[in-house]
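Submitted below is the structure of interest, expressed as structure tokens.
Of the protein chains in this complex, one is absent; all others appear in place.
Chain lettering (A, B and C) follows the sequence in which the chains are written, and residue indices restart at 1 in each chain.
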Amino acid sequence: MSASSNSGAFRIKGAGRHTPARTARFTFDGKTYTALEGDTVASALLAHGVHLLGRSFKYHRPRGILSAGPEEPNALLDVSRDASRRQPNVRATVQEVFDGAKIASQNRWPSLKHDIGAFNDLLSPFFAAGFYYKTFMWPKEAWHKLYEPIIRRAAGLGEAPKEGDTDHYASRYEHCDVLIAGAGVAGLTAALSAAATGAKVILVDEQPKVGGALHFDTSTEIDGKNGYDWAQATAAKLKAMPNVTVLNRTTVFGYYNHGFLGLVERVTDHLALPSKDLPRERLWQVRAKKVVLATGSIERHMVFANNDRPGIMLASAARTFLNHHGVAVGRAVAVYTAHDSAYEAAFDLKRAGIDVVAIVDNRKLPGEAVLTEARSLGLEVLLGHSVLDTAGRHRVSSITVARNGEKSGRKLKVDTLLVSAGWTPSVHLFSQSRGKLRFDAENDRFLPDIYAQDCISIGACNGTDDLSTLIGEALSAGAEMAGHKGADSIDAIAFAGSNLYEWTGGMIGAAEGAGPDTTVKAFVDFQHDVTAKDIRLAVREGMHSIEHIKRFTTNGMASDQGKLSNMHGLAIASEMLGRPIPQVGLTTFRAPYTPVTYGTLVGHSRGPLFDPARKTPMHDLEAAEGAEFEDVGNWKRAWYFPRRGEDMHAAVNRECRTVREVGGVFDASTLGKIEVVGPDAAAFLNLLYTNAWDTLKPGKSRYGIMTREDGFIYDDGVVGRLAEDRFHVTTTTGGAPRVLQHMEDYLQTEFPHLKVWLTSTTEQWAVIAVQGPQAREIIAPFVEGLDISNEAFSHMSVAECTVMGAPARLFRVSFTGEIGFEVNVPADFGPAVWSAIWERAQSLGACLYGTETMHVLRAEKGYLIVGQDTDGTVTPDDAGYGWAVSRKKTDFVGIRGLKRPDLVREGRKQLVGLLTKDPNEVLEEGGQIVADPNQPKPMTMLGHVTSSYWSENLGRSIAMALVASGRARMGETLYVPMKDKVIAVEVTDVVFVDKEGGRING
Amino acid sequence: MLLIHCPYCEEERSELEFRWAGEAHIARPDNISAISDEEFAEFFFLRNNEKGLTYERWRHIHGCGRFFNAARDTVSDKFLMTYKAGLPKQPIPAAAKAEAIAEEKTIETWEQTEGDAR
Amino acid sequence: MRRYSVFAIAREAMRAHKGWDQQWTSPEPRSSYDVIIIGAGGHGLGAAYYLAKEHGITNIAVIEKGWLGGGNTGRNTTIIRSNYLYEESMDIYEHSLKLWEGLSQDLNYNTMYSPRGVMMLSHNIHDQQSFKRHINANRLYGIDNEWLSPEQAKAFVPVLDISKTARYPINGAALQRRGGTARHDAVAWGYARAAADRGVHIIQNCEVTGIRRGPGGEVQGVETSKGFIGAKKIGVSAAGHSSVVMEMAGVRVPLHSNPLQALVSEPLKPIFPCVVMSNTVHAYISQSDKGELVIGAGTDQYNSYSQTGGLQIITHTLDAICELFPIFRRVKMMRQWGGITDNTPDRSPIQGVTPVPGLFVNCGWGTGGFKATPGSANLFAHLIARGEPHRLAAGLNLDRFRTGRLIDEAAAAAVAH
């Protein structure tokens, strides 16, 4: 047995462009088939006579292959290499066969041939468009509990993958002078003239090979060559030019603002054994100065009764299968058309030795040339006739043909019916670019009219049918878009083209027998099972806008997004409404042109590259000490340091105790840092913080509060003055970027007269906080050039010095209430300094501590955490920090907002302490506070618990809360009602430890 | 993704490098602590939100870091001009305006093109 | 109006469905009405319905520049929930949720309210604190909302990745079981049909170009592309175009209009049982009854009235979706689109009287207006009929921007709307 016969009984010897010796084996629903390299799954299966490929969405009707391209609504399959590389809803007409592919049909149970869901087809009279809006309402709960689950199971197509994807995806930004979408005659020609100018050109085509319609159209000659051969030669010429990029298997899926286009390149889906280094697909994000749209047109089907059986396909698709793949779509083929182009399918098949039963043309007057040729080939042409109906269970077996106007006709036995209602220009990308269409009534089509971006449409998508005109249009478009107007640049490369037949004809809407208002199932949208009568029903029910009709019937909303169905649906609606098509309108074309894999859009942003995980210079050392980390913004911060056998609670208790008794070392590097430098630095900070800064002396630091114009707390931090004109500002970890943006905004926009500059130094410094009674003892040996005694370097001092030879900034600052220092060293020195300090700290009995202990210790002192104890609705006074708002300043950001009626009213929520009556009860952060726990719901809530911890140092729980009139409620008992109990609390001061504050100054 | 001309970098760059910063030419009152509640609400909250020509601020945050001003048509999202911060509101040249207005007539929002092809 | 029921369908099935009435008619406008509502989205149509049903006002026109339900009603991701933080928000969203529960029966139109649960993922301690604050507030207010452990969350949504090695591991979730989805078009159509049945005129393809005011500043009617139409009361419910319409009456409102994008996948067999939202990684997702994964993306950063947005908004969202649900990496985006949202400074809506006598406004619903549809419409009808707000909507007034009494859900919440 030769390879070619092996690759299917319907291969036609000598036809097609594949090499018979190069085969690939794949399975379909468990059965093994042999294909030729270059086959699509559709052509490979057709070569074996397999037409039944799937089931429709709603009625589960048997469906086959309708098209040979991305517009395919029916033949959607599940394609896999292995469990982690399985892809649902793959178009059989696009997917190339590769050796080892496992392919399965979808939306059927238990099998494609015997599908229980097909029962729906019998009930179809009930399932009219929108029927579900009218029922399933009783009883109330039944929709969600009963009906919806049934509908959901019946709907859907493929099954989502079950495992994570092991393929990877690439991404690239690119720029060009001219991007050309589509490499048919028009696109290739435009590329030639654009490239000749030296412009940077990207030519994009969705198929494996360039040529577009030349894949099937064998009667066109260009530049003296067969059209397809000319296309390949032209592509080779273009690829050899340094200023041209040709992307095959690449779809322009979106045309966005300002010349931005999204492209997806399929890299490995056609390969049997792709290298692991290859991405499966690549996303191109191209900024094009100009765009040439040469996207061609798509053939429409005919709308008539039972037009959806397997074996019924577009005439051009049959030509692609024959002329490109060498596959005959049947043995007894009829053609039903309203357009001349389908005649050529009959000619090609006839010449290949296939029995062409008849050409049924619903027109009385087809093009003269095709009619003459048909007759000379001895084909039976039935003019003014229509196909009224079809029969056949899993494949069409006969058609009923009648003279137009007659209700019955004769039956013709066929195994295939080719249909064509004419061609719809592909204006998707033009429309996405926000260009406006006009209706060409003569040819029943929408064409580009007013352009919104720097692009031009050429060829079939522009309604240019004549080949010579098209070549001329493409040549000048390419040159013009590349910036060279006029004939000169074109003449040198001009060439001629010819085709055998001029095409005429076309129709939109329901054909004979399916209108004007019958009950037959004449499908408009195959995948969604929308029939002509559904559209009529929608109009009858008052849906007069095309968008209403679309949404009510779901016409055009399937995965082909109406490429075949929109024009027919529109025409039927127009007829029913009695309004011309332009007045009915067109639904919007949205990106993507064809569906795009999420993984491709995600590209590299997965796993570690999903979002940068920021780590401090000491991260690895902390991890080696057993740290658990928490996410704070995109930072990873050491949370606590459990020792062997300790849970979080035990570790935090130990850390809390050790810091107050001895000392602790804490990584504070993530705090935001901004260097504020310039003669007006203090004046600037005066405006940005509520505090006054001109009184702060160099060598000192101060706690500052920042509000926005609205007067609510925005951020806080310690600000050190290093020199008259230099401040070291710290911010919260999460607040750093927005605080800098906020400062720059005011500096550049409101206070540009101030001579001051801001530099982010967050990452310049590694910050090692050492806190506790032994803090000074711990750091003392490392600090050079600075007296750090309490007298010389009191609380809130700051100085530059040297630590272990590294230039350092030392802050005397405390967030624990103990003696505290923050050692800032250039980041690369952080690990060495940290190790040395930790070694000494350890020898003195101190510990490492993390953010959890930091939180507990600061809460024991009643220190605020912005974002936890405040939420964007809290003023400095609410938080008990009214003292930080300068009374002397005449201006600062927030000064007016703070005086608004609601911000100064009585009864605002204020930050207070809470002590539970039961000292062992730790409140839930977020618990709500009420005065009367027995009141009916909805209860009046006085506030909520913002911070709550077990304080090992106090041997009881502590909490902070925002409570209405909180400071006036000291000693009052309030309640925190939980799901299963009510917790009584006493309102207290926020400071729980060392109320006098003596420890900090030791 | 917009393409924005930065008047400081003197080049068009991807929107990814920029951050939008609200309506332009809203000056913070010099006597802000003396204005009324109504005036404060006006200054802080009320924005024109024009459908059509709008003046707005952008910051080239991942580029030169500068805030600058732009005139843009919020219907087509086309920029009519960008100019440096501190400059007064720039008049739109008649030609550019004519083009923008002509476009405004023909290129309406999507919701209007839906159901209304010519 | 012919009632919808399974029996009616059976009857119609026997006669090729030729007996159905028009769901609504397309009348020519009268010279004047008692009330004009600008904007035939869910909120506007619903307000007309409740005015007719509960307040006895039926001489109403709802004026729409495009097709009814074509604005944000027909463009959103259909999430319904009421687990907000502040009393003002809980009042209106819970009122709305209660109406959702009986809406199909009230309208005799299956709006497909599906209480499949809305789950918000917590990724860090800050999220957890915020969610528990919501949960406790909701419970004391009589609204369901519960905390789930990561394992409980996974049991509810089996495809969720709760591994500790994730970039932002999930440390829990808040679940409102009564939250869910509904069929957006059906809401607009159901209200339109029920309102039209009570005599309300729905005037589509009619653009309001001006608001005419009398000597006392009071409204007298609207100038439209179909001529002047008089009315003593006008309710503006124009979502993203609220600023434009209010400007016609000389009223400025604190709004920004931003394109909000969304996308759906190709249809899949049921895989995703509820609605999941994550603010930390910016994603929300559910699966429609047709099988599409419905994914809400972010808003573009700039003011715009064009329903197109940047591709980067979509990719950013999909990054997060694929991190949370790695099995969706090979699923395909079928369609993306945008709507114009009207956003207030505190991300809470504005519903109330205006300085112009007879002019009432309902706007600022931002990205969360769909869930509020019945409640907002119901209370807006009350406002228009009585001239003063219902108790449940009293806090949503315009004056809060003067006093500073904001309802700052955005500041307080770690969750998207």
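Everything that follows uses one rule, which is that a residue touches a chain if its C-beta (ideal position, glycine included) is under 8 Å from a C-beta of that chain, and two chains touch if they have at least 3 such contacts.
We take it that contacts and distances are computed from a predicted model.
Hidden chain, UniProt protein name from the list "Sarcosine oxidase subunit gamma", "Xanthine dehydrogenase family protein subunit M", "Urea ABC transporter permease subunit UrtC" or "NADH-quinone oxidoreductase subunit J": "Sarcosine oxidase subunit gamma".
The chain that is not displayed touches the following shown chains in the complete assembly: A, B. Within the whole complex, the absent chain has one touching residue among A:Arg375, A:Arg393, A:Lys755 or A:Arg905, and that is A:Lys755. Of the options A:Leu52, A:Ala318, A:Val833 or A:Val987, the residue whose C-beta touches the omitted chain is A:Val833. Here one chain is not drawn; of A:His18, A:His48, A:Arg86 or A:Arg282, the residue touching it is A:Arg282. Of the listed positions A:Tyr640, A:Phe684 or A:Phe782, the one in contact with the omitted chain in the full complex is A:Phe782. From the set A:Ser84, A:Ser171 or A:Asn248, the residue in touch with the chain omitted from the display is A:Ser171, counting the whole complex. Residues of chain B that touch the chain left out of the display are 8-11, 13-14, 16-17, 60, 62-66. Counting over the whole complex, chain A has residues 168, 170-175, 200, 267, 277-279, 282, 285, 287, 604-605, 608-609, 611-617, 635, 675, 677-679, 725, 755-757, 759-765, 781-782, 784, 803-807, 825-833, 836, 839-840, 843 touching the chain that is not drawn.
Convention: only the chains that are shown with their structure count from here on.
Compared on C-beta pairs in contact, A-B and A-C come out with A-C as the pair having more.
Chain contacts: chain C has residues 66-67, 70, 306, 308, 310-311, 402-403 touching two or more partner chains.
Annotation for chain B: residues touching 2 or more other chains are 1-2, 19, 37, 40, 44, 76-77, 110, 114-115.
The touching residues of chain B, when paired with chain C in their complex, are 1-2, 15-16, 19-20, 37-38, 40-42, 44-51, 54, 56, 72, 74-77, 109-112, 114-115.
Remark: chain C residues 4-6, 8-10, 12-14, 16-18, 20-26, 66-70, 74, 87, 90, 101-102, 104-105, 108-110, 112-116, 123-126, 128-137, 139-142, 159, 167-169, 180, 183, 185-186, 189-190, 204, 265-271, 281, 287, 289-291, 306, 308, 310-311, 314-315, 318-323, 326-337, 400, 402-406, 408, 410-412 touch chain A in the complex. Residues 65-67, 70-71, 205, 241, 243-244, 252-257, 301-308, 310-312, 338, 340, 345, 401-403 of chain C are the ones touching chain B in the complex.
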